[in-house]
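Attaching a single structure in structure tokens format; questions to follow.
Shown here: the complex without one of its protein chains, the others still in place.
Note that the chains are named A, B and C in the order they appear, and that numbering of residues resets to 1 at the start of each chain.
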Amino acid sequence: MKSILIKGGQLITASDTFFADVLITGEKIALIGTDLPADHAEILDARGKLIMPGGIDPHTHFDLPMFDTVSSDDHYTGHKAAAFGGTTTVIDFVPQEVGSLKSSVDLWHAKADNKAAIDFGFHMNLSHFNDQIAAEIPLLLDEGISSLKVFTAYNNRLRLQDGEIFQVLRIAREHGMLTLLHAENGDVIEILISEALAAGHTSPEWHAYTRPAWGAVEASLRAASLAAQADAPIYIVHMNTAGEVDFLQYMRQKGVPVMGETCPPYLFFTVDHLRRPDGAKWICSPPMRGVEDNQRLWEGLKNSTIQVVGTDHCPFFFDGSTPIVYEGQPVAIPGKELGKDDFTKIPNGLPGVGDRLPILWTYGVRANRITPNQFIALTSTNPAKIFGLYPRKGALLPGSDADIVIWDPDRKLTYGLAHAQHRTDYNLFEGWELVGYPDKIFLRGELIVDQGVWHGHAGMGKFLRRSTKSFVI
Amino acid sequence: MKSILIKGGQLITASDTFFADVLITGEKIALIGTDLPADHAEILDARGKLIMPGGIDPHTHFDLPMFDTVSSDDHYTGHKAAAFGGTTTVIDFVPQEVGSLKSSVDLWHAKADNKAAIDFGFHMNLSHFNDQIAAEIPLLLDEGISSLKVFTAYNNRLRLQDGEIFQVLRIAREHGMLTLLHAENGDVIEILISEALAAGHTSPEWHAYTRPAWGAVEASLRAASLAAQADAPIYIVHMNTAGEVDFLQYMRQKGVPVMGETCPPYLFFTVDHLRRPDGAKWICSPPMRGVEDNQRLWEGLKNSTIQVVGTDHCPFFFDGSTPIVYEGQPVAIPGKELGKDDFTKIPNGLPGVGDRLPILWTYGVRANRITPNQFIALTSTNPAKIFGLYPRKGALLPGSDADIVIWDPDRKLTYGLAHAQHRTDYNLFEGWELVGYPDKIFLRGELIVDQGVWHGHAGMGKFLRRSTKSFVI
Amino acid sequence: MKSILIKGGQLITASDTFFADVLITGEKIALIGTDLPADHAEILDARGKLIMPGGIDPHTHFDLPMFDTVSSDDHYTGHKAAAFGGTTTVIDFVPQEVGSLKSSVDLWHAKADNKAAIDFGFHMNLSHFNDQIAAEIPLLLDEGISSLKVFTAYNNRLRLQDGEIFQVLRIAREHGMLTLLHAENGDVIEILISEALAAGHTSPEWHAYTRPAWGAVEASLRAASLAAQADAPIYIVHMNTAGEVDFLQYMRQKGVPVMGETCPPYLFFTVDHLRRPDGAKWICSPPMRGVEDNQRLWEGLKNSTIQVVGTDHCPFFFDGSTPIVYEGQPVAIPGKELGKDDFTKIPNGLPGVGDRLPILWTYGVRANRITPNQFIALTSTNPAKIFGLYPRKGALLPGSDADIVIWDPDRKLTYGLAHAQHRTDYNLFEGWELVGYPDKIFLRGELIVDQGVWHGHAGMGKFLRRSTKSFVI
Partner (left out) sequence: MKSILIKGGQLITASDTFFADVLITGEKIALIGTDLPADHAEILDARGKLIMPGGIDPHTHFDLPMFDTVSSDDHYTGHKAAAFGGTTTVIDFVPQEVGSLKSSVDLWHAKADNKAAIDFGFHMNLSHFNDQIAAEIPLLLDEGISSLKVFTAYNNRLRLQDGEIFQVLRIAREHGMLTLLHAENGDVIEILISEALAAGHTSPEWHAYTRPAWGAVEASLRAASLAAQADAPIYIVHMNTAGEVDFLQYMRQKGVPVMGETCPPYLFFTVDHLRRPDGAKWICSPPMRGVEDNQRLWEGLKNSTIQVVGTDHCPFFFDGSTPIVYEGQPVAIPGKELGKDDFTKIPNGLPGVGDRLPILWTYGVRANRITPNQFIALTSTNPAKIFGLYPRKGALLPGSDADIVIWDPDRKLTYGLAHAQHRTDYNLFEGWELVGYPDKIFLRGELIVDQGVWHGHAGMGKFLRRSTKSFVI
């Protein structure tokens, strides 16, 4: 079995920062120690580098049909982009189709398995609910799926009623599963959208105006209250408002098992970006909010009110009408231009799976907003614990998968489309200066990215059967 | 025109406490001054007494059909009981029947007008909603009705969907009307009730267990969020949990025009009372909560987070199977016994319209929880302002209706069924010691209660056409 | 006895807004009523006008020696300026001199009594403390003084130690007196000032940098904690930071009898003003803070966390070296120029006694930050109640002193030095547009200001012997 000895690096975990050598044997971390002997191992000199567990992004949407198009990264291009950014595990959402839950899962496997280039798991969306579905939910555990996602928005498409969410929470609790929730008020949004369109408001910023922040705030609290009543944990995805942070803190202080995730764009951008001529680039749901929301979300990360930074990666081309060349191939997938005359037709979603770690390192850790240990906790260890992957993933521990990032803390670069590997034609962080960047990425002991060169391949990513042994943190 | 000169009393208003004489001419207060000359007025010596504006109870349900019975006070017995307790104005809720809103209002007038013994107004319940009803809402102003009530609970009976509530709020805003909201989560309640019954839980405390506090909390915040999004004021009725106070304070601090009401039972009783053998006596919705809720509600009154103390008066007999003699007549109306084998069949509601002022005086003012001025604000001036009755009602001002309470601050008594005039067979405050009690009550210049003797009569109460000139306070 | 009948105006009190006539007989309000007959009274047509109780400013410093000069308004010019701005009562602070407290009071009477043009009271500063002084404190009640002021700043000049403040609070409590407190941390300020001067920092903004906000915040909480431990009420003067509002709210919610005052400059100006070339104009202690402090103080006013808006009026000339002509006389009193080379020598204090009501009306009431009733409460009724003047002052009640402002809500003007009557050469609100301004001012029934013309005179103001019957609100 092949061995690699990473020598002289500084390890960073969710709580520790220390110098040690790491011995990888096969797919696993075998040893962590001082001055480990080389024996037969290949030596990797990591002096001056940081050693981190591979990032885990629990919120991606690859190859997702939306409106008259599809998200522009599939399970191969998206995985590859993730890897370049230091992420070695993703959890993607399976849309609920007509038929059994298993048939929906099978469909997603058919899309993903042959393309997967990093390890991956699935969450199951629940967008309609009845006794039959209720009975099928526990069977998802047999599929290795231990988390469910529900929506309080997207009436007649994705939304469940409060009572249905309550029932899902209780089934989840009974079987040790975790419920994720998209928090907005679908009713209000439907009304505001109709009115906006009727009034001839078609430009991107109306996407934000028709999805008010208070709707996100109350839906978060509503969800957490349903969880409290069901005595079940809940996880609020893509938190985006100051009010959500206030309430998450309140509820957690009251002992309610509610956890939260935010995504980088909500930490940096505001509704002002939607008012730009290229505002469609920032269109996703929930929308960008205000500066005070950015700031309160940072506070939430700093004081551990929010547990995870994911991405909600769901990229589209800004201009999908003109093919671009991606890896030598012309690619033309309709994109944001679909909604140029109607904001409701702009595909919702942003690229980000690869941006997450580099952006958060420079503008979070180096900016003294979070510590290096919090960086690891938020992007790797916590999602591993919450989603039943720990300690196999999210940790630099003997026995853990050797998903390892060798991070160069001194690397400086001007970030953007040229570095990000997302299959799209724009990057939200174009031109941002970075200090610190991934140097090498190992997936289960294999070097898949080495100083910007891709050594991975489609199909090498494994589907992760997740356990119900998750943590509420 | 008849004149009465009230001499030597100490006036208490929402902000002032002072000695002055009050001259009533006809139905109105004409003068407030020092050492007013008697001229031709009848003199009422009020030395040692307090002079207050008549109480306003904005939350009553007289003669309300429920399950297989009806609330046991009609518009005469209820008005009379109110008067004995110092309340000279009530606002009752008109159930929405099939047909036009006006026809529902007419029906309620038919029940009330001939019986009314004090002045009264109507709120309009909205328990179903469509374009036709939307169009009729503004016409209620022609009926003198400027407030609407909606529910987030009672699925398939009273509940509106969030989007409907949002539309009601916007119509209300456009026409200067105010929306009241009953905050509980109907979906969860339905589920918990079915399960409780299926499990054979039939006793009264299950009424509370199936209506969890978190549901009230989130529904209050949801309502206030809808109001924020509609830019419309909202009024949360019968606040009952600590969490609601927390959120009301939060929302008001954020500038949201949300106001709140609580009722005496929520200040004093807990779910423990429902566990008593006669627990059905305390059954109403929302249910009694815990000691920490009592305490936080008091804080909410003290620091003006909550603006009104109403009653939600909706009495039933504890034992309606045996007729009682009321004013010389045998009365037998089915009551709480209807649910002796099934808590869901217990008529929901409590007596209280007459208890409010005496109980709140001794256990609020004298207990130093609120000041005398706050007592007036909470029970008279604030509801007058909020509901478009001010300064005709709720004030001791020249030009105001001469609805006046002469309060004896030294009167001691052991309160209970013997004093309360509600038409029912029990009183929640039976045996409580009081210091301070109404001595004389004037309605528009007429002495209707004099030291426990009733001088009023059915039909003397006037319907109050309320204006849209209300205040958000 | 002379009678004046004010007809047709709209009265505004701390809780009520209503149309009525007001009859003044001699020095008192005799009657409030509708359509009052003229009889022998002089009629004042107040249609279209607002009738308010005269303002009460509980925080002035007239003729106060400071550094090598004296505050530029004496008890005549200051009273007159107050009157022009609608204020008919002031409470001035008596510095504690060597000798008995009574001798300090006598000294202040000697300065004030013959000059007084409006009614006035005194607070007693306590800037040194021992058993003798402790024994003299209750005797102040014989002097008509029921309030004491202590300082946590100004080491070796005004500051008392915590234990001394605690003792003062307990003496105050025993005798029904109220303690006022200036909250800053004297120790830190002394150190920072020495260092700033040593480093050659002499410009005005260093006044702010050497008096950090956290010092004010902790000193406020410290004071309130001492009050809690002494079970005595306390009143924090000139609140100026967001943190103070946070803590006042916290403490009040916990039941601690703490009250607070802010002053207009803290609502509008920031440390940026001190950085201007004429920054010395804004020098007072505590200093101006930031925009978020302005905003949080407004919230504190709106939600009744703060009870009073006073002025801390203590004016100096910006350029006292060149005499100005004031009422035909040349006046030259050294001013802010004393500190042109050393910020610690800039006399501390701002003009404001006349600005308070007009500025707060336009930029508070008309800007929808506070209601008209809150305006009256904050500037008149609350200080009357808190400082033992109620209901003689601060109220439009029969029996109250006829201190009445006839306010023209439609009057528009560009405010500044030309309108303000302060004896100084600048106005902080120069050029601000106002809508609404005092039209006529009555002091105990005498018209002292009539559309900008002064009819008062020195000596007509009466010293107010204040009672211990104060309110904690």
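By our rule, a contact is a pair of C-beta atoms (placed from the backbone, for glycine too) under 8 Å apart; a residue touches a chain by one contact, two chains touch by 3 or more.
Computed from a predicted structure; not experimentally measured.
Student: The complex has one chain that is not drawn here; which of the drawn chains does it touch?
Tutor: A, C
Student: Which residue among C:T179, C:S203, C:S225 or C:N382 touches the omitted chain?
Tutor: Among C:T179, C:S203, C:S225 or C:N382, only C:S225 touches the chain that is not shown.
Student: Identify the residue among A:L5, A:L23 or A:A112 that touches the chain left out of the display.
Tutor: A:L23
Student: Could you tell which one of A:E27, A:D106 or A:E299 touches the chain left off the display?
Tutor: Looking across A:E27, A:D106 or A:E299, the contact with the absent chain belongs to A:E299.
Student: Could you list which residues of chain A touch the chain missing from the display?
Tutor: 13-21, 23, 28, 30-34, 36, 252-253, 299, 303-304, 371, 373, 377, 381, 391, 395, 397-400, 471, 473
Student: Going by the touch rule given at the top, which residues of chain C touch the chain that is not shown?
Tutor: Considering the whole complex, chain C reaches the absent chain at 161-164, 166-167, 185-188, 190-191, 212, 214-215, 217-218, 221-222, 224-226, 228-229, 243, 246, 250, 254.
Operating definition for what follows: only the chains that are shown with their structure count from here on.
Student: Validating interface symmetry: for the copies chain A and chain B, is the fraction of residue numbers used by both over half? Same or different.
Tutor: Here the answer is same, because the shared fraction of interface numbers exceeds one half.
Student: Hey, which chain is the most central one here, using CA centres?
Tutor: B
Student: Return the distance between the CA-based centres of chain A and chain C, expressed in whole Å.
Tutor: Spacing between the chain centres: roughly 56 Å.
Student: Report the inter-chain centroid distance for chain A and chain B in whole angstrom, where each centroid is the mean of the CA atoms.
Tutor: Inter-chain centre distance comes to 50 Å.
Student: Can you tell me which residues of chain A touch two or more of the remaining chains?
Tutor: Answer for chain A, listing residues that touch two or more other chains: there are none.
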